[in-house]
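The other protein chains are all here in position, but one chain of the complex has been omitted.
Should a chain be cited, it is by its letter among A, B and C, assigned in written order, with residues numbered from 1 in that chain.
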Amino acid sequence: MTFLLSAEPLDAAACRAALVALAPPGAAGGVVAFEGLVRNHAEGRSVESLEYHAYDALALSEGSRVMDEARERFAVEAVCAVHRTGHLALGETAVWVGAAAAHRQAAFDACRWALDEVKARVPIWKREHYADGPAEWVAVPRIAP
Amino acid sequence: MTFLLSAEPLDAAACRAALVALAPPGAAGGVVAFEGLVRNHAEGRSVESLEYHAYDALALSEGSRVMDEARERFAVEAVCAVHRTGHLALGETAVWVGAAAAHRQAAFDACRWALDEVKARVPIWKREHYADGPAEWVAVPRIAP
Amino acid sequence: MTLHLLHFSVFRDARGCDAERVETDAPTPLALCAELFGAAVPAQPEAWARVAVNDAFAGWDVRLAEGDTVVFLAPSAGG
Partner (left out) sequence: MTLHLLHFSVFRDARGCDAERVETDAPTPLALCAELFGAAVPAQPEAWARVAVNDAFAGWDVRLAEGDTVVFLAPSAGG
């Protein structure tokens, strides 16, 4: 599995170990890992916590597809990612994306591309809880209740 | 200290924790970390192990300068790096560079830039041990003995 | 026919539940969206949202069949 969802806090060291284990031994010269953390502010508003809701079946298949495409597009040995679901406190890791390659450029490019694609394509929704008002879904048009 | 040398194996989790601790709590939304690993081949030759020799005093001051410059050039909360010295086996981590920023783009850019500058400017020399011949200093002109 | 629906994000808020079974004659996701959400959803959902049928992305004018699972996908913001 190259794309996972986790309702438990992410362990960056375990993610990193899983990535390196996907690459042939000794082949990876550069490993790039991205972690998205819950920030205390967004668009000028004070954020207290987040929720991520995933459409599990499609998120897993689309996430895996992104990882497959990253391996086709870049000269990498391995790419994988894990996305959190559920309620997250400030500072917790929302997403981890890693790429391992013979050369560092491909590792950076693949990690960045895979992250952008996960954010754009994988059906996972973010709800921000604010200090100054009701929680809102992020980056979606408002729908009247 | 934002740039360190280590004669002991690098602990990516400890490096990551030190980076995040350098950023104001809750301010970092993206953390990018690069690890350079010892590969089993280089320029078509089979590599068995590596040595890194550092000019400690100047490596520490120049490395810190690179980290300072990265913070000035990019919208980042923290940047730091650790470079190994001594004898390294295949798969060991030679260098760790991390950047934490409010937004992911700056974290990627700063990490990549700091890594390139460390490789270009910090006085640390690499000696490769090959399966098929005597060890050689990498990326330096040969000098007759 | 009977369809299974899963709701997420703003569609869940508008519908007030995570999942439901509906009896409908709506031939396509586009017609189903209008039937279920009406004016509670901005017009032309095909311009701002996606739809999945049986756990795969699908077109808004695909033919729905008995027992299909349909999910309307508001723009997501993972990470």
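The rule we apply is simple: a contact is a pair of C-beta atoms (placed from the backbone, for glycine too) under 8 Å apart; a residue touches a chain by one contact, two chains touch by 3 or more.
All values reported here derive from a predicted model rather than from experimental measurement.
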Quick one: jot down which shown chains the absent chain touches. B
Please identify, in ascending order, the residues of subunit B that touch the omitted chain? 36, 52-53, 55, 57-58, 61-62, 83, 94-95, 115, 118-119, 122-127, 137-145
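In the analysis below, only the chains that are shown with their structure count from here on.
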When centres are defined as mean Cα positions, the distance from subunit B to subunit C in whole Å is 49
Shared interface positions of subunit C, touching two or more other chains: 79
Residue numbers in subunit A touching two or more further chains are 36, 115
